[in-house]
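Removed: one protein chain of the complex. Kept in place: all other protein chains.
After this line comes chain A, so read on.
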Amino acid sequence: MGTAAIEVRGLWKIFGPKADRIIGSPDAELDSAALRAKTGCTAAVRDVSFEVRPGEVFVVMGLSGSGKSTLVRCLTRLIEPTGGDVAIGGEDVRGMSAAQLRELRRHRVSMVFQHFGLLPHRRVLDNVAYGLEIQGVAKAVRHEKARAILSLVGLEGHEDSYPDQLSGGMQQRVGLARALAVDPEVLLFDEPFSALDPLIRRDMQAEVVRLHREVGKTMVFITHDLSEALKLGERIAIMRNGSIVQVGTPEELVGAPADDYVADFVRDVPKSHVLSLRWISRQPDADEPLDGPELPADTVIHDAIPAAMASARPIRVVADGELVGVVDRVDLLGAVRLGEGIGAQAGEALAGTPASSSASSASASSSAEEA
């Protein structure tokens, strides 16, 4: 696996006077209202730790005010963290000088913003080339590079337009192109599609999935939209009041929510679209025929329906060439009907599935095909 692309340890961000004195003191345990009443400070990020693997799409999801946007800005110190460590590509970000930090932002990490942040006085081409321009790249070179990136995001022919002549979705493509133009290792997305209408949003999500496949960057994606998180995220961190409540694959979150908050969150998710057969397979009864269709254990439940329709016999669920269990039509219907009974099996299933990331990436690409 190598070193993590991003490693965050015990990160804190507290806004307010003398914020640094709060970490480690008993006040740090107070909830946000009590903390504000006592110290006048607001803790936006509280003791957050996680790792992002190279090439992974890591989604941070939470409601507004949960601290997720602050968290992503702390990664490159657009907002200065109050405490904790951030390492990108193994390098300590918090110890960097202003110049080192600038180099990091110029070459290695770039960001896409919710409200685009385009420069209205510049053509699309010059907006995309902006990052290269401030690096001091010659005009001809940066324009050539910007043109290539614009065609990658599907904006050929709009080089000479101005941002306000484009639709919201196209503007965000420009924002995406600007971030990609400097060829960073890591892309940060701060709710990039929240300001777009739903159809465009789906297009843009598909675009991100496609780009991830093509360029394979590490991505940290902030969203408040659970379906977006499930669609894009290989792993998802759920934030609440500045803390991470649970980190896991979409399957883990939906199948085994860590607490009532997460459970409440994922309640309306159609579980058959997220969970794999592994979660509902059972030991075959003695008299059950074992000559039905065979499907891998990480097949999403919903995708097993055609096989069950084709054959009346129970589906044999296989992992690593071995039979894990069987699933019949009743099991499938039960799972489709709000996933009854899944919760009960969650614990054991989870114990048996150490690596489910491949399953979720399969689900991510299948959702991309849907879109």
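Going forward, a residue touches a chain if its C-beta (ideal position, glycine included) is under 8 Å from a C-beta of that chain, and two chains touch if they have at least 3 such contacts; residues count from 1.
Keep this in mind: contacts and distances are computed from a predicted model.
Tell me the UniProt name of the left-out chain, picking from "Ribulose bisphosphate carboxylase large chain", "4-hydroxy-2-oxovalerate aldolase", "Cation:proton antiporter" or "Glycine/betaine ABC transporter permease".
The record names the chain that does not appear here as "Glycine/betaine ABC transporter permease".
Among the options A:Ala43, A:Met111 or A:Leu150, which residue touches the chain absent from this view?
Considering all chains, including the one not shown, the answer is A:Met111.
For the chain that's not shown, point to the residue among A:Thr39, A:Thr76, A:Thr218 or A:Thr299 touching it.
Missing-chain contact among the listed residues: A:Thr76.
Just one of A:Lys13, A:Arg178 or A:His302 touches the chain that is missing; which is it?
Of the candidates A:Lys13, A:Arg178 or A:His302, A:Arg178 is in touch with the missing chain.
Kindly note down the residues of chain A that lie in touch with the hidden chain.
73, 76, 78, 101-107, 109-111, 113-122, 130-131, 133-135, 162, 175, 178, 182, 188
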